[in-house]
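Mind looking over this structure? Questions follow.
Missing here is one protein chain; the remaining ones are kept as they sit in the complex.
Let's turn to chain A:
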Amino acid sequence: MTTTFEPATSREGPAPRPPGRIRSGVRAGARYPYWFYLPAAVVYLVLFIVPTVVSFFFSLTRWRLIDWEFIGFENFVMFFREAALVTGLVNTLIYGVLTSAAKVVLGLLLAVLLTSNIVGRDFLRSMVFFPVLVSTVGVGLTFEALMDPFGGVINNALEAVGLPGPGWLTNPSYALLSVALVDIWKGVGLATVIYIAGIVSIPREYFEAARVDGASAWDNFRYIILPLARPATTTVIILSLIGGLRSFDLIWTMTGGGPGFTSDVIASVIYKQYQAGFYGLSTAGNVVLFVVVTAIVVPLFWWLNRKEAEL
């Protein structure tokens, strides 16, 4: 759910002071011994790095945990040929891009609203942020009830204003989008507080100077907030893409990938294949997810940070 990005590893703060450098070697080792890394490294390597590395091998096998049989790229071929699995791949991209884009736009708008001088600002901020902290399963089950096609709260409200309510989770064309909508509802608060932090860090003088020049509210937004909130935009895009592409709990709670497999994503395919005992195929799904996430997030992160440096 939560992660922090220190854009670029070069942001070590004040450069290490020369004295520390000069007295390196024995003294630094005595003060900051490498074995301090050891406990974290052991847990991290054994339970995260090793599984990640061996996943590349086991994705090429028919795997039953007790033994394995090397079958080359058969699992991957299956992944790109089987309709259910291809749907999962496409849906993952739709879901990730959609939720991420919506969180950027809505998060920015809400942040502008919630940094203006409206009444009850702090309360509104808390209200928008609170869903971030709530159990995803709980949110999923709640919205499943709210989106009930027969007399659920949302459809009743739509009916009251004369609109036909769709079968949010039961109609194959809407199921994935409905889950994405709930994901946006739950996650937009995080985007909002990230943008708020970005906006309040903009020096007041810019707005003062803009007022002297007779800038309108739109000018303030377009020429001050938008460019100077860029680090926040980078963080929001990267965080919500990582979260969205890996998303599992909400989809699994609300639709279980259904109706049929129309709202399956890679993460739910991984779980289904695991349950069915196709461990090799499930692991191939993990490798596909790994490739999708890194192929999108890493270049994007690099590109966004480079553009930031140019400003």
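One rule holds for everything that comes next: contacts are C-beta pairs under 8 Å (C-beta built on N, C-alpha and C of every residue); 3 or more make two chains touch, one makes a residue touch a chain; residues count from 1.
The rule is short, and it goes like this: contacts and distances are computed from a predicted model.
**Q** Per UniProt, what's the omitted chain called: "Carbohydrate ABC transporter permease", "Response regulator transcription factor", "5-oxoprolinase subunit PxpB" or "Succinate dehydrogenase subunit B"?
**A** Answer from the UniProt record of the missing subunit chain: "Carbohydrate ABC transporter permease".
**Q** If the hidden chain were put back, which of A:N91, A:T136 or A:S178 would touch it?
**A** Only one of A:N91, A:T136 or A:S178 touches the chain omitted from view, namely A:T136.
**Q** For chain A, enumerate the residues touching the unshown chain of the complex.
**A** Interface with the chain not displayed, on the chain A side: 1-7, 9, 12-14, 16-17, 20-21, 28, 30-34, 36-37, 39-41, 43-44, 46-52, 54-55, 58, 63, 65, 113, 116-120, 124, 126-139, 141-143, 145-146, 148, 151-153, 156, 185, 190, 193-198, 201, 204, 231-232, 235, 239, 242, 245-246, 248-249, 253, 267, 270-271, 274, 279, 282-283, 286-287, 289-290, 293-294, 297-298, 308.
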